[in-house]
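Missing here is one protein chain; the remaining ones are kept as they sit in the complex.
Chains: A and B, in written order; residue numbering restarts at 1 for each.
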Amino acid sequence: MSEDRDYEIFEVDQHIVAHSKYYAGRMGSRFYLTLRDEKKILGIRCANCERVYWPPRSTCGRCFSQLSEDKMVEIGPRGTVETFTLVTYSEPVHPRKSPFIYGIIRLDGADTSIVHFIDEVEFEKVQIGMRVRPVFAETRNGNILDITHFRPL
Amino acid sequence: MEPEEPKQELINIPITVDVPYRFAAGTYMAKFLVELRDNGKFYGIKCPVCKRVQMPPRIVCAACHVKNTEWVELGPEGTLVGFTIMYLPLTDPTTGKPHEPPFSYGSVRLDGSDSVLDHFLNIEPKVEKIRVGMRVKAVLRPREQRIGDLSDILYFEPISRQ
Partner (left out) sequence: MKRNVAIIGGGQTYHAARRHDVNQVEMVNEAVRAALEDARMTIDEIDTVLVGNMEFFEGTHMTDCWLVDGTGAYGKPGLKITTGGTVGATIVCAGAHHVASGLFDTVLCIGFEKQEEGDTGAILSGVAHPLYGRSMAGAAVGYFAMMGTSYMAAWGATEIHSAMVAVKARQNARKNKYAHLKLDITVEDALNSRMLAYPIRMLDMCPASNGACAMILADEKTAKDRCKNPVWIRAMDTAHNEQFELDWRDVTTTKPIFSRTSAARVYKQLGVNKPADYFDVFEIYEPATWAEMVWYEDLELCGPGEGFKLIEEKRTEIDGPIPVNPSGGVLSTNCIGASAMLRVWEAALQIRGDAGEHQVPKEVRRALTTAYGGTNWTVLTALSRSLDD
């Protein structure tokens, strides 16, 4: 066998499929269950630095205080658009087909914001500072898409 | 020590990730796989310094840090250095299909090679039928079914003169 023989480029297309289950924990579960069963959005207040986090978490990232469930507070449901974009390409991981608008929304009473869809509005009319409210899904399963999107007030 | 499971319902969210990729074998591995696929032959490569014959072939001898250059045909007979009888239905991650248990599985040193290769054994899955040191040979798929992958080898089976 000759050392310098030319070989074809040898490439293969494969894929790996991995399943996982994310456990939300006690506090995270209470957030999702309240969303699912009562259509209410919970945050959590840090007793030390007074920040209100959404989603709720058990440690304050800023001051490392342990946060307790009894400090969970209802926030929103109204909020303010902090920034936004129009997505015009599609990826298999997107939960919706493009085009769609999504933005970062600060709920009233919260010090942190979350990414979600903004719908029932033309892209040209969306503005930073626009007031929005959540629209809840008819069938809710205990995940963040129990809010289908936010829409202008 | 362990706290009681809380009464509250606990949420979990199932997520599936499917990652596609294109893998390039590189020159040396390509030679190995093409020879296996087209000619049914096993090739290793010999280090010019330590003289170890390495399979699959690779461009650098990891021990000597020199370029490997001398191609050597190996096997198809070899010796079993370890084995197991698998009772778990292991899934082939590239097809998603399980290998039906129980099955025999072993580690084979092809004649002329300093490396070992893991593969299925075509031996009844009974401990008394298999032993370390056993002589075996590779049985390949027919040429038209071979794709250039270790699955081109159907299995290793005992050499009949035993």
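Following the convention adopted for this analysis, a residue touches a chain if its C-beta (ideal position, glycine included) is under 8 Å from a C-beta of that chain, and two chains touch if they have at least 3 such contacts.
Not measured: the values here are computed from a predicted model.
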Could you pull out which residues of chain A are in touch with the chain that's been left out?
10, 12, 14, 16-28, 57-62, 64, 66
Touching residues of chain B against the unshown chain: what are they?
1-3, 5-6, 10, 12, 15, 17, 21, 23, 25, 29, 33, 54-56, 58, 62-63, 81-88, 90-95, 99, 105-107, 109, 115-116, 118-120, 127, 131-133, 148-151
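The rule is short, and it goes like this: only the chains that are shown with their structure count from here on.
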Would you mind pulling out the distance in Å between where the CA atoms of chain A average out and where those of chain B do?
43
In the complex, the residues of chain B that touch chain A are 6, 8-27, 29-31, 33-35, 43, 69, 71, 73, 93-94, 96, 148-149
Along chain A, where are the residues that touch chain B in the complex?
1, 3, 5, 7-26, 28-30, 32-33, 92, 142-143
